[in-house]
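Have a look at the structure below before the remarks.
Shown here is a partial selection of chains from the complex, left in place.
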Amino acid sequence: MNFEHLIDLDDLSLDKLNEIIDMASRISKHPEHYRHACSGKILATLFYEPSTRTKMSFEAAMQRLGGTVIGFDNPMGSSVSKGETLQDTVKVVSGYSDILVIRHSRDGAALAAAQASLVPVINAGDGTHMHPTQTLADLVTLMNKAGRLDNLKIGLCGDLKNGRTVHSLIKTMCRYENNSFVLISSPEFALPDYSKDYITDSGASYMETDSLKDSIGGLDVLYMTRMQRERDVNAKESFNILDLETLRLGKPSLCVLHPLPRVDEITKDVDADTRAVYFEQTRYGMYARMSLILNMLGKGLGIEKDQSSEIESKTLCSYSNCITNQETYLKRLYEKDGKELICRYCEHRTKSKE
Amino acid sequence: MNFEHLIDLDDLSLDKLNEIIDMASRISKHPEHYRHACSGKILATLFYEPSTRTKMSFEAAMQRLGGTVIGFDNPMGSSVSKGETLQDTVKVVSGYSDILVIRHSRDGAALAAAQASLVPVINAGDGTHMHPTQTLADLVTLMNKAGRLDNLKIGLCGDLKNGRTVHSLIKTMCRYENNSFVLISSPEFALPDYSKDYITDSGASYMETDSLKDSIGGLDVLYMTRMQRERDVNAKESFNILDLETLRLGKPSLCVLHPLPRVDEITKDVDADTRAVYFEQTRYGMYARMSLILNMLGKGLGIEKDQSSEIESKTLCSYSNCITNQETYLKRLYEKDGKELICRYCEHRTKSKE
């Protein structure tokens, strides 16, 4: 297969990433220039897990490029309920379409789909693993509203422990020069150590605090995230809420982002403040997806993966939500790291038994 | 916001209403002239309550104008289930689209959506409140099949108590000259007093009867409606059914309409009679929606609302199904009428406590 998939934003070179962001910005200024760019092309959306917002963003993106959309968002209505494997479904649907978007509750499902697909695959969220187009939306928003992707002091607030979008944004922003991070959360929802190590290893810096009020003043960017609902009741006390009073302490040039949906971590009256760019962010997300689709159907992503260290093993991945534990016919592919195996699908570590 | 929404057909001037009806008639004769009129435009359908027929009518309308459609009809698959407010969802989706259609089980939801939307909003039914495009379909049908909208004797038969479409049609037909109404129902399902008052106040007249057979002979138009299913069993005795025998008593020029779906209030053999125009009515509904979309994306609706009497109040709307009682962040807007407040969302009255 001589085409490429977008499973993880890190697979892109920095040059290519910037090219996609720049094109998204150009599209946002003159979307009408691109309205026939993909005419005659079909995007297939395989949403094994419902996500209306992400699905509509992709649908609007494809339609604004002149293309059309097929797909499902209810696996029970699909052949899946007749016992079909993920890879068989992907083989069939990729035969109908020109580009394929998959969302799945299992980590690694996007790579499994890419192995079987006849057309380029975009990962629209695989379990808690990756959601690269959300991060791409964040980057296009920052470039347009903060004016740059480097030399930014970025506050991350809320559930930093479980927030997939937070981990992905950190990883990507570490690729740009001189960014620093302020991690704002209660200890219970602190950023995991491997993410902190990632920051340090990349040469960037971070500080931790439990108070948004105390830290907002120094920030260029504030990235708010949603708390898990079921935890709200007990955690409310230690909750950092962005209200107008707190926002008043922020710089005039501050940009407030949020991957949405929000619940009550940002009060509604903040919406009217020009620094609140989270609704524009969803629109930049559409332009980001348009740019990505155009690149993937056009000159490609230029991904060069070094697979020389990849090994096949009989060892089962120890992470129960890994796609290899559901779709058991998949080749178990790992990268060896000392006595541990890093799963190529979900990136979790398993002790080698061989 | 300098664009306009269609929440209630009464917001349109009579001139504008006639313009939309005339354009719908022209479209029905030469739909091919309009097939690129909205190309590149996206209609978003937010169906919080399923209504396949209305949704397909809007989808076909937009596609016949060259536009495309995104949307959902299953709120459980949407971000709603993650606790997102109606207005947040509307803000996001209106950022993806050029015009937005909303259907919701709560009265007043369309106005709430319009307040948040970045694009024009069409009300496709908000609770028992309004369903303006159904009435527009009725008007376009009457203009084309009865040949006029004035000087008509209009029979309304069935459930006149709960029928939203009946109330709306009466209100609109009272704006045209010299129409009169024959209200055909058992006392149990009689038209509410406020609707009768509306007829009288507008200078039109009505008479009441419980027999379709006795009254059909004098009618220019017969508007049949569906009885609530659960009531059928007991009410069957007093049921007015349009069968071939009854239809035989009607004038040759009679037009029989029905908002559909019908159950058994019109027998199937009536369908073949040329006076039965209820299936054509659904097709005129599609042309009506095409005309409406074209006007809203084109020169607009020319709505000038006098908001000088609008006040904000702490009083809760007393109508439990009002959208303000679900989406509690909404501004409580009323018009004052003596000691009562008329809710701007659902139009129900509440005693002022201030």
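So that you can tell them apart, the chains are marked A and B in the order they are listed, and the count of residues begins at 1 in each.
In the analysis below, a residue touches a chain if its C-beta (ideal position, glycine included) is under 8 Å from a C-beta of that chain, and two chains touch if they have at least 3 such contacts.
Bear in mind the structure is a predicted one, so any value in this text is a computation, not a measurement.
Each chain in view is the same protein; 2 are placed here, and the whole complex, as held in this structure file, contains 3 copies.
Methods note: only the chains that are shown with their structure count from here on.
Rounded to a whole number, the gap between the C-alpha centres of subunit A and subunit B is 42 angstrom.
Residues 32, 35, 50-53, 56-57, 59-60, 63-64, 68, 73-74, 226, 229, 260-263, 268, 279-280, 282-283, 286 of subunit A touch subunit B in their complex.
The touching residues of subunit B, counted against subunit A in their complex, run 40, 42, 44, 68, 70-72, 74, 76-79, 82-85, 88-89, 91-93, 95-97, 329.
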